[in-house]
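A single protein chain has been omitted from the complex, and every remaining protein chain is retained in its original position.
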Amino acid sequence: MGFEAFWYIDLLGTFVFALSGALAAIDKRLDLFGVVVIAFVTACGGGLIRDLCIGALPPAGLVNLAYLGTVGLAVALAGFFQARLLRLAQPTLFFDAIGLGFFAAFGVHKVYSLVPDVELAVLLGVVSAVGGGVLRDILLGRVPVILSKDIYASAALVGALVQLTGELQWLPVHVSAWLGIGLCTTLRMLSLRYGWNLPAIKKAP
Amino acid sequence: MGFEAFWYIDLLGTFVFALSGALAAIDKRLDLFGVVVIAFVTACGGGLIRDLCIGALPPAGLVNLAYLGTVGLAVALAGFFQARLLRLAQPTLFFDAIGLGFFAAFGVHKVYSLVPDVELAVLLGVVSAVGGGVLRDILLGRVPVILSKDIYASAALVGALVQLTGELQWLPVHVSAWLGIGLCTTLRMLSLRYGWNLPAIKKAP
Partner (left out) sequence: MGFEAFWYIDLLGTFVFALSGALAAIDKRLDLFGVVVIAFVTACGGGLIRDLCIGALPPAGLVNLAYLGTVGLAVALAGFFQARLLRLAQPTLFFDAIGLGFFAAFGVHKVYSLVPDVELAVLLGVVSAVGGGVLRDILLGRVPVILSKDIYASAALVGALVQLTGELQWLPVHVSAWLGIGLCTTLRMLSLRYGWNLPAIKKAP
């Protein structure tokens, strides 16, 4: 199994991230264009930063209509089934966790294939996974949620590190990928279930 | 007529965008440096993102003193004739609408000439036109206005699509350019005149 088989999971990740962006934008009462922009940025923004940093131009998200189409579909669904989707928070979080793991693993793979540098691959793998959400929050005028709570970026970091074992050929690359995605998703879901958080540094009085 | 004749319109667009940035920054009581930065980012930020995404480095706005000079002129005028300019809202909006159309058409042309991909050209054409305003709003700590109201980015999208017909040689490129700029400007002005808005997706209760 090559990374080609990841294509559908990639679109699934894009879809779920776009959905979360669209719901946040509707909540802020943006107009139709604003909702599409936020959904697109949430889904493709992390990969865009990654591609700019390794010079993989033009960025993948801007030249493949499948991404734009997937975002359009997510916006349409968010518009028509908003109330129902909000009740589905649990499954949405599950798909989001899968998307997180996949984007982290795929980001590491793309970066390490082009520029074989361990630090770069891990940093940009995490950026691939969480960058879109950070841009979404900046555009919506709030402090990026991933900076203040939940095991989220840390789960992406675990996924990225596991995928690295594949790039370094300690494990077959498809084993490391599924292992990384699985661990990241599991860690994320467990942290939600049990309310795990990273420690905060206590603020001096 | 080649795109060389567009040079003066380019500077006019830069000038008007810089003016709008400077007025917003003065309103926020930034210091002189802050006003120059916001004016420069508003005028050149969209083109900078575009150039980063197609690898046209260094970005045009950073290596041509004409842009910096135009921004300086706009800041000087904004400082000296602020009250008068605010009364001139109508003409300012008109020039802004022309700038919007031009940046969209020129953006599509530059991108398609370097990377002949239809989706990329249209997306980055719109980014050229509206990106500066988005960065201005992020720096000033507000949700980008184009995401929540008015026919603005949508007018840029129309201009970009019309210019595309020139790039694809369905129309002579200078016909498509003037047509795109004209349509974008007209659409924008009509939407202001009659209060047109894109529909918002109704927020679930």
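Letters A and B name the chains as they come in the text, with residue numbers starting at 1 for each one.
Basically, contacts are C-beta pairs under 8 Å (C-beta built on N, C-alpha and C of every residue); 3 or more make two chains touch, one makes a residue touch a chain.
This is a predicted model, so every value here is computed, not measured.
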{"item": "Touching residue (missing chain; options B:L11, B:L52 or B:V145)", "value": "B:L52"}
{"item": "Identified contact with the non-displayed chain, of B:G79, B:P116 or B:P172", "value": "B:G79"}
{"item": "Of A:L11, A:L32 or A:L52, the residue in touch with the unshown chain", "value": "A:L52"}
{"item": "Given B:L12, B:V37 or B:V145, the one touching the chain that is not displayed", "value": "B:V37"}
{"item": "Contact set of chain B toward the excluded chain (per top definition)", "value": "25-35, 37-38, 48, 52, 55, 57-59, 62-65, 68, 78-79, 82-83, 86, 138-141"}
{"item": "Contacts of chain A with the absent chain, listed as residue ranges", "value": "52-55, 115, 117, 119-120, 123-124, 134, 138, 141-144, 146-149, 153-154, 197-201, 203-205"}
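Everything that follows uses one rule, which is that only the chains that are shown with their structure count from here on.
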{"item": "Copy-to-copy rotation for chain A and chain B - C-alpha atoms, rounded to a multiple of 5°", "value": "120"}
{"item": "Chain centre separation in whole Å, for chain B relative to chain A (CA means)", "value": "30"}
